[in-house]
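Below is a structure I'd like to ask you about.
The complex appears here without one of its protein chains, the remainder shown in place.
Order of writing sets the labels: A, B and C. Residues in every chain begin at 1.
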Amino acid sequence: MGLKAYLNDIVEAVVTTAKGMRITARYGVDPKEEVTLQYPEERWEIPKGYRGFLHNDIKTCTACNMCVKVCPIDCISLESVRGADKKMVLCSYDINIGRCMYCGLCVEVCPVNSLLHTSGYEMASVALGELILHFIAAEDAPEIKARVARQVAEAAVKAAAQAAAKAAEVPSSGTAEAAKVAEAAKAEAAKAPVVEPKAAMEEAPQAPVSEPTVAKEGEKKE
Amino acid sequence: MSGPADFIFYAAAAMTVGAAILVAILPNILYAAVALLFSFAGVAGLYVLLSADFLAATQILVYVGGILVLLLFAVFLSNRISDGKTTNPTHFRLPAAAICLVLFGVLSYAAVSTPYAVKKGVYLPTTADIGELLMTRYLLPFEVASVLLLAALIGAALLSRPDRAASVKGEMEEGKR
Amino acid sequence: MEALAISLVNAVPLLAGVPLWTVTLLLMVAVAAVILVFALTFEGVGSLVLRKVAGDIQARIGPNRVGPNGMLQFLADGVKLVLKEDIIPANADRLLFKLAPYFVFVGSFAAFVVVPFGVGLIAADLNIGIYYVMAVTSLVVIGVLLAGWASNNKWALLGGMRAAAQIVSYEIPVGMALIPAVLIAGSLSLQDIVRSQGGLLGIFGWNLFHNPFTFFSFFLYFTAAQAETNQTPFDLPEAESELVSGYNVEYSGIRFGLFFLAEFGDMFIVAALATACFLGGWNVPFFHVGTLPWIWGNLLSLGVFLTKAFAMVLIMMWVRWTLPRLRVDQLMRMSWKYLVPLTFVNLLGVSLWLLVFRGKGIPGMIASLFG
Partner (left out) sequence: MTIRTDALPTQEMTINMGPQHPSTHGVLRVILTTDGEVVTRAVPDMGYLHRGLEKIGERVTYAQYMPFTDRLDYLAAMNCNCAWAWTVEKLAKIEVPARAEYLRVIVCELNRISSHLIAFGSYTADMGAFTPFLYAIRERERVNDLFEMLCGNRLTYNYARVGGVSGDAPPGFLEKTKEFLDYFEPKLDEYNNLISYNKIFVHRLANVAVIPAEEAVAYGLTGPNLRGSGVPFDLRKDEPYSVYPKFDFKVCVGTGERGTLGDCFDRYMVRINEMRESVKIVRQAVAQIPDGPVRAKVPRLFKPPVGEAYFRSECPRGETGIYLISDGTVNPLRLKIRTGSFVTMNIFEKVTRGLMIADVVAVIGSFDIILPEIDR
């Protein structure tokens, strides 16, 4: 290594260091360059499509099970019973938000747009169980089941009565079928739980009111 | 000298001797090295009491900052450091003790029989005098010592330098592999 | 110190009955306490400033939660360090593990004794001042080596070995770069060195502008001293991204705190030596501090000295947050191949200059030209 290279080395080291230090100095002196967001006090603007915590609007949810099927990590669990109108009635809808990876596939497949991403992103808990979001309280589930069962039973009884009336009216055509329907309805009615909780009878907050009538219309069409 | 100076002298002397004894008897070689540090520090304290401040600082700088570090390096590099046990094997106790006793006798005889020119301690800067003496009266020993050290330095550099031919050969072998 | 004790005994009649050496001893303890408090305060505030500077440079804010604008962060850190569990690894060498931080801290703290804070503000104006600093800081090497070994951790051991090799090899350029100041002053005492830069030349009386060689000397010293105190870009012993944390990786609580304090202490010592040897120390430009009353003169000079020293510390932090780290062999090469030869050449240059121009610097000659 010649003297020239030796001195060049030193000069280059000094020059490049000075260049770097000029840049850091500029950042150090210029207060406008600070980009820190003082998080709990300041918040950034959450964009429209933000994928935060999931929220299910259970009033519109049809319990179609699409979200459960599409979820790659099974963080959504859903329980539903078939209502009197053959539609599914939710009796529990849980999202394990601690497991959720916010991929948004469930929101995408939801046919009635009841499952949505909210803009929430802060949640802390000391127990893992608290991370499971219950959209229907766990203690409500038996009530709903009972109520739906009762409605199903009522509908079945009505249907059976109608069927019987129909059968009586028009004995010549399709007696056998009508009788069968009536039989089935009776059997179903018998299956319905005999002991019903009183609370469920007194108040049914999320009761689909018009169901029995709809059911009737449906049967009439047959 | 007044009371506290005497006390400090005895404290420093006791530290020097006590630490030196520990160096000899401690089984753990690193503990011995630390004891040696205290021994050096005691000697430096004695130098300070003798108004030889430059010498005291040199004692710390050279012995603690240089020699002792070298010692520690040697221990670290030559022992199975990862074992966490470095011992100081004690063989030949009796012959060593005998030789030490004889040495002690000779030294103490020399110390007692030398007619010291004792002056009253005056605190004066010694640095300038040392410098002057090194450059005038003791120039030759100073230069001889420098040349010796330079030779030692060059020798060390030569020894630790990898053999050029061997390294080229090694590279070729590596290429074959 | 003894003169001060005599004057104190004369001034306070109550002390007449006490032996002089007791008064001196008490005085020494008091001065040491003051220095310790200063050192600890500097180290605390220094750590805060370091983080604030880091924040500014890195386009963020830095600590701002404890106290107004984060001013009390260092107290929180200190309390945390004291309260933290002091962990000693199971297979560590307990005695040396406990002892090592004290060596490091003592080595760093003892150097504060000879720092000339002001006209009369120096704990001990030793006439081997600079040499003394070099000597006591060598204790740091032992402490670091022992810490690395006693931790029984290979990363710590590597860090300790690196630190020792680094400090030992950089002691030479540091010493050689400081000698020009000694040559000009004709004394090793830091007070004498500072006084030699006084006079009415203002900042051109500083050794920095004495002649071209001293100018380079300052930068050589600053570079080498950064390395000796393990500052970035020479922070290999604690290279976070290579050796995890180096020799102090197993330390926690107040023992880690001692290493931490020693690091900041070293930083200040480097800045103080640079100030005293090259930047005129406590000299106020165009003004003779000695003419003022004792108190005011000292306060003014203390202010000037601290301003300069803190400016140097800031520059060290600035460098620290800019540069990457050298590799260990490059570090050694830098010392032996660049700094040592350059400081030697520089020393030769200064010596020749002083010989040829009879000790006069360029500003001095220009001044004498104009009468």
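We take it that contacts are C-beta pairs under 8 Å (C-beta built on N, C-alpha and C of every residue); 3 or more make two chains touch, one makes a residue touch a chain.
Quantities reported herein were computed from a predicted structural model and do not represent experimental measurements.
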{"item": "Which residue of B:114, B:136 or B:160 touches the chain not shown here", "value": "B:160"}
{"item": "Residue of C:57, C:208 or C:273 touching the missing chain in the full complex", "value": "C:57"}
{"item": "Hidden partner chain, residues of chain A it touches", "value": "9, 12-13, 16-17, 19-20, 23-24, 35, 44, 47-51, 70-72, 101-105, 108-109, 117"}
{"item": "For chain C, the residues touching the chain missing from this view", "value": "54, 57-60, 154-155, 158, 161-162, 232-233, 235-236, 239-244, 321-330"}
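One rule holds for everything that comes next: only the chains that are shown with their structure count from here on.
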{"item": "Which of A-C and B-C has more C-beta pairs touching across its chains", "value": "B-C"}
{"item": "Inter-centroid spacing, chain B versus chain A (mean Cα positions, whole Å)", "value": "79"}
{"item": "Averaged-CA centre spacing for the pair chain C and chain A, given as whole angstrom", "value": "65"}
{"item": "Chain B and chain C: spacing of chain centres that average the CA atoms, whole Å", "value": "27"}
{"item": "Residue numbers of chain A (touch at least two other chains)", "value": "none"}
{"item": "Touching residues on chain A, where the partner in the complex is chain C", "value": "9-10, 17, 20-21, 23-25, 27-29, 33-36, 38"}
{"item": "Complex contact set, residues of chain C against chain A", "value": "53, 56-61, 318-319, 321-323, 338, 342"}
{"item": "For the chain C and chain B complex, residues of the former touching the latter", "value": "19, 21, 25, 91, 93, 95-96, 99, 126-128, 131-132, 134-139, 141-142, 145-146, 149, 152, 154, 157, 161, 164, 168, 171, 188"}
